[in-house]
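Left out: one protein chain. Kept in place: all the others.
Entry: chain A
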Amino acid sequence: MTKFLQRWTVFAGLVVVWQVLGWLADDPFFPPPSLIVSAAWEWWVLEPSNFFDHVVPSVERLLGGWAIASLIGVSLGLALGRSDRAMEYAGPLLVFLRSIPPPALVPVFLLLFRGGTSMQLATIVFGVIWPVLLNSVDGARSVDVTKVDTSAVFQIPRWQWVLGVVLPAASPKIFAGLRVSLSLSLVLMVISELVGTDNGIGSQLMQAQREFDYTRMWAGIVLLGVLGYGLNTALLAVERRVLAWQPRSRDEQHA
């Protein structure tokens, strides 16, 4: 409980300071939190259609893009990581593709997919696949030689080798990649919605800004923050469960 308080006092303090400063300044650019919250309430709760037409599609794109990227990233990464030959061929290509800033590809995808959800998904997938892919490669490579030999000696079937040895051995690295990708997904979701679409949190942000409705703009930004925080917390909870097998501290570990 004290830990909880510790963690949130600074945050709550800042909100209070902002509230007071916001009142004092009375500047339309920086509305106090109370106004932002009431704007959010009016915008998404009192008008549920706004929530279902904008927030839900955004979250779907974010999660959809992240899931596709994770699936491709993990399977490709594990395959590449276990084959030196394939990595020799694909390595330079991967480094090259990864170096392209994903927002630069938005216009390309815009042309390719003529806007809409597939263009946004493409942007997110292309942008967030790299941390998962490269971490999976790393993880798959890190399988201990003794475990490789053990698996070979017992002649285990291929599926057990992939799912029972390589995947779990790589999973700590994979989760590190998944976390980075998830936060990136949020960024790219917003970027991909700034152009070529009229729904989603990103497009609403743009619209609010164009209409000089700064309170709504701030409400959108806060919503993104809350969303990012919530998703990250959820993923951490999953990670803790999945990686519960890891030896936690030195003194718990005998050998």
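Just a few scattered comments:
We take it that contacts are C-beta pairs under 8 Å (C-beta built on N, C-alpha and C of every residue); 3 or more make two chains touch, one makes a residue touch a chain; residues count from 1.
Here is the rule we go by: contacts and distances are computed from a predicted model.
From the set "(2Fe-2S)-binding protein", "Phenylacetate-CoA oxygenase subunit PaaC", "ABC transporter" or "acetolactate synthase", the protein name that UniProt assigns to the chain left out of the figure is "ABC transporter". Among A:27, A:47 or A:144, the one in contact with the hidden chain is A:144. Contact with the chain not shown here comes from a single listed residue; of A:48, A:101 or A:157, that residue is A:157.
One chain of the complex is left out; on chain A, the residues touching it are 144, 146-147, 149-150, 152-157, 160, 164-165, 168-169, 171, 245-247, 252-255.
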